[in-house]
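One protein chain is absent from this view; the other protein chains keep their places.
The letters A and B name the chains in turn, as written, and every chain counts its residues from 1.
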Amino acid sequence: MADSMFVSILSAAVSSGTPVLYAALGELVCERSGVLNLGVEGMMLVGAVSGFLTAVRTGSLAAGVLAALVAGGLMGLIHAFMTITLRVNQVVSGLALTLFGTGLSGYLGKSMIGVPLAVTFNQTPIPGLSGIPVIGTVLFKHDLLVYLTYIVVPFLWFYLYRTRPGLHLRSVGESPETADALGVNVFSIRYASVTAGGMLAGLGGAYLSLAYAPSWLENMTAGRGWIAVALVIFAVWDPFRAMLGAYLFGGIDALGFRIQVLGAKIPSFFLKMMPYVFTIAVLIIVTATASRRSSRAPEALGLPYERE
Amino acid sequence: MDTLRLVLEKREAASPFYRFLSPLLAIVMALVLGAVFLAASGFSPLKVYYYMWWGAFSDWYGISETLVTSIPIMLCALGVALAAKMLLWNVGAEGQFHMGAFAAAWVALSMPSAPAWQVLPLMVLAGMAAGAVWALLPAVPRAYLGVNEIITTLLLNYVAIYWVEYLVHGPWRDPVSLNFPLSAPFSSAARLPSLFGTRIHLGLVFALVAAGLIRLVLGRSKWGYEVTVIGENPRAARYAGMNIERNIVLTMCLAGALAGLGGMAEVSAIAGRMTRQLSPGYGYSAIIVAWLGKLDPWAVALVSVLFGGLLVGGYSAQVIGVSAASVNMLQGLMLFCVLATEALGRYRVRVVHAVRASGEEAGIDG
Partner (left out) sequence: MGTVDYAVEMRDITKRFPGVIASNHVNLAVRSGSIHALLGENGAGKSTLMNILTGLLRPDSGEICVRGERVALRSPASAIGLGIGMVHQHFRLVQTFTVAENITLGMSRPRFALDMAPIEREVAKFSSEYGLAVNPRAKIWQLSVGEQQRVEIIKMLYRGVDVLIMDEPTAVLTPQEVRELFETLRRMTADGKTIIFITHKLDEVMEISDRVTVLRAGQDVFSCDTGETTSRELASKMVGREIGQAPERPPAAIGGPVLEVRGLTAIGDRRTTVLDGIDLDVRAGEIHGIAGVAGNGQRELAEVITGLRRASSGFVRICGADMTNHTPRSIIEAGVSHIPEDRLGVGLAPNLNITDNAIMKRYRCGEMGRGPIVDAARARTWTDGLVERFNVKTPNLRTAVRLLSGGNSQRLLLARETSMEHRLVVAVHPTRGLDIGATEAVHSILLRERESGVGTLLISEDLEELIALCDRISVICEGRIMGTVDRDQLNLEEIGMMMAGVAAEAKGDGHLEAGA
């Protein structure tokens, strides 16, 4: 009994961590190229509502996912234009993106509140793998979007550390002057990274509205975008560590829900606070001990690049 | 491979005329962009804007409601602007506002029969203190460990709101409220007096006094001078012997206290009881207002009134079916437009006929 409870919390941690994972991977790519995007929350919300709207209208999940990717990418593109072309302060532009995205998603989703979704991402156990005790249930009894992260995370790691485009992406975030002097196109790499980051955040949003809790609610991301930003710091800009962090967050989230289900005497509001308090605590601990690590934030993070 | 390219050339400073004009330009740009969204979803933008204008500014009632709505925004935005002067991003005004309201309500509910001269000052103090404490939580790690205050202040908003929800759903719920998440109403002594027979209340005076004080302190005092130097160049400030850590904590606490005062005023004057519905996001609007006002206290006060009008206008536009969220969207657009016009002020846009625009303005020797 206790064992299956444990397994079900771990399994819930994976699905609850997945939207944050997508968003965190997106932010990771973006920050690796030297652009800080605090608009993750807004991009997720716009992704969630576009995905949901499209899926309702077309009855196709694929179309929904595509719409979320496009919408998130467009949001990212706004940030890219503001920060890379106009060289606006990245923090303010990101905040503006979150505020705009929150408003836009509420506006677009007005008619969608309470509308049911005919098709949703169902659990699709992977034959064979899902039969493995514990691990099978935890990792391989989910939907396709969860499985996709199992590919995206290692691919992203390989891309960043073992390919030339990845090397160039990192160099742009570390030292754009150096990269530029050697003929690396700083502007196009940053544009591409910020846009890709937006697409991943949009996908994270769509996971919420199409798979995790198939519906549309205003502000349904409930701060997950911000948690994703914190996770990137926790992850020291490494995809695998981001995955770990996302599942940790998912675990806390899932734990609160389980405790509630078990009928514990703790008011649900306190359980809902837990992921936020937990994230803040982790952020403080990570920052306080970060100086002892060898790897740090990309050197040029947050700085607009201007040729001299 | 000749192409036409847009090139941004840097200028030393935007022309004074442009600087004066750019906020107006930004608002017009935002309205135009907003119109595109409205038209895309089948509304007549002119009709919507007319309703918004009519609701917010056409008569004395509309104007008074606009001012009422501007009070919490103004207090929060003054706090955001003060912190931003020192390069601190206080995205937590929403939470500080709620904690201020909570503390004030706590005083009001636990002193139901105290006279106004006792309960109101205590509520003000409690509200400001609670806001300050809520800002202190992220300020201390920021000052002494360098923990990113943007993320922490923001996440604490959720914690504060769940705390308020817990109270009004649980221990504070008024048994006669028919299961609505509301506390018992405050005694009339705990209600902030209103002015001119409208809903405009003493909070407006608080906010204007705060704006004046901040202006005075920043411009004239030694502490204000420190804030200015730290905001411009923290390394120089440290070199000149200023205590940056203490100033970070102090500034954030003041910012929190201002937002807390906003929460106190709102719960005491407008709601008259604790509810979850105190703020439609005043603390977030405050960020935009602070930027639109370029961190200047009087400009912030003025822009707050504009944003109050935007919200009030948004309510009246709901009559023709436009959702309240469209106002939030418009606010976000405004911030983008402000940023864009500011950026364009720093540059001269030029169309060039070139294969590649390389850095022409490199430095000279030495």
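Just so we're on the same page, contacts are C-beta pairs under 8 Å (C-beta built on N, C-alpha and C of every residue); 3 or more make two chains touch, one makes a residue touch a chain.
Here the structure is a predicted model, which is why all the values come from computation and not from measurement.
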{"item": "Residue, one of A:63, A:184 or A:277, that touches the chain absent here", "value": "A:184"}
{"item": "Contact footprint on chain A, counting only the chain that is left out", "value": "162-168, 170-171, 174-175, 177-179, 181-184, 291, 295, 299"}
{"item": "Residues belonging to chain B that touch the chain removed from view", "value": "12, 220-225, 228-229, 232-233, 235-243, 355-356, 358-360, 362, 364-366"}
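Following the convention adopted for this analysis, only the chains that are shown with their structure count from here on.
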{"item": "Chain A-chain B separation of Cα centroids, rounded to whole Å", "value": "27"}
{"item": "Chain A - residues contacting chain B, complex", "value": "38, 42, 78, 82, 85-89, 91-93, 95-110, 218, 222-223, 226-227, 229-230, 233, 267, 269-270, 272-273, 276-277, 279-280, 283-284, 287-288, 306-308"}
{"item": "Of chain B, residues touching chain A in the complex", "value": "8, 10, 37, 41, 89, 91, 138, 141, 145-148, 150-152, 154-159, 162-163, 165-166, 169-170, 284, 287-288, 291, 323-333, 335-336, 339-340, 342-344, 358-359, 361-363"}
